[in-house]
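Shown here: the complex without one of its protein chains, the others still in place.
What follows is chain A.
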Amino acid sequence: MPRLELLAELKGHTDRVWSVAWSPTSNILASCGGDRTVRLWVPTTSELSQWNCTNVLEGAHTRTIRSAAWSPNGRYLATASFDATTGIWERDANGATLEGHENETKSVAWSASGALVATCGRDKSVWIWEVEADNDFECISVQQEHTQDVKMVIWHPSEELLASASYDDTIKIWKEDEDDWYCSDTLEGHESTVWAIDFNKSGDYLVSASDDKTLKFWKKCSPDHVDGNVGKHRVDPKWKCIYTLSGHHQRCIYSVSNGNNDHTFNYTMVASIPSAHGVADINCVQWHTSETHSNLLASAGDDGIILNEYVS
């Protein structure tokens, strides 16, 4: 019977852990949270039951670090902080600080090519930055169509297509059109804050997690008005909710992770750990990004970090 087994507990953070992120190129887990530090963890045994914190990145942010994201080449780590800035970290280098949001920055994401970075925050805006030489980042677009706090941004796994999730209960899809970014679709259906979103590997599906205690699955479909309107309107794919999964969670769902090995979603519960973090909230779950360790699930909670192995 498929199950999740506890592999390790990663201890070191002195406050709530908000987020974890697996390096796409090596077996490193980054974590961040209320203690304003980022910690990097590497395994010391081949069974992955022991992990050491090899680096503590601190001093750059003056408030909670809400989330972290690795660049596709694994060279940079970006961090979004309540201090309104986004930090860019590079080994043995000075890094960079992206400024512009009015207040709490909540999420940061790298596009598949690594050429673009997106950030979002409580000021209801989504910013798109171009990565230039010498750790220089230029803001190329600021989108303000969400009517509330933007909780999370994530890029499509291969295209330059951005998705954002908001306290306004919607998800928006952003595209570029001749150097201009625009909202190509608004996904409505959740009844409360959308906390997290993830694409499947091919990017045809999107999954969202909400305060309304449901997960929704969205499929990229043909544009709604192909006939007659071509040329009048931009013809963009329409994302349609094809399934709502409810009844499994009694409280807000803060995080969702698709993992690396699925091409379509499975709507059946295959394994669960009740009270995985005891009485503490779980703020983030992330499947390992590599094929070799794709059965490894890291979770961050108000009490710390644990690693679980999915055994099928």
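As a convention for this text, contacts are C-beta pairs under 8 Å (C-beta built on N, C-alpha and C of every residue); 3 or more make two chains touch, one makes a residue touch a chain; residues count from 1.
What we mean here is this: contacts and distances are computed from a predicted model.
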* Structure fact -> Among "S-formylglutathione hydrolase", "8040_t:CDS:1", "Glycoprotease 2" or "Cyclin-dependent kinase 8", UniProt's protein name for the complex chain that is not shown is "8040_t:CDS:1"
* Any idea which of A:22, A:51 or A:82 touches the chain not displayed? -> A:82
* **Selected from A:13, A:39 or A:66 as touching the chain missing from the view** => A:66
* To do: Sort through A:37, A:111, A:193 or A:208 and give me the one touching the missing partner chain.
  => A:193
* Asked: With respect to the chain omitted from the figure, which of A:130, A:149 or A:236 is a touching residue?
  -> A:149
* Given the full complex, what residues of chain A touch the hidden partner chain? -> 16, 34, 63-64, 66, 82, 103-104, 106, 122, 149, 151, 167, 192-193, 211, 251, 279-281
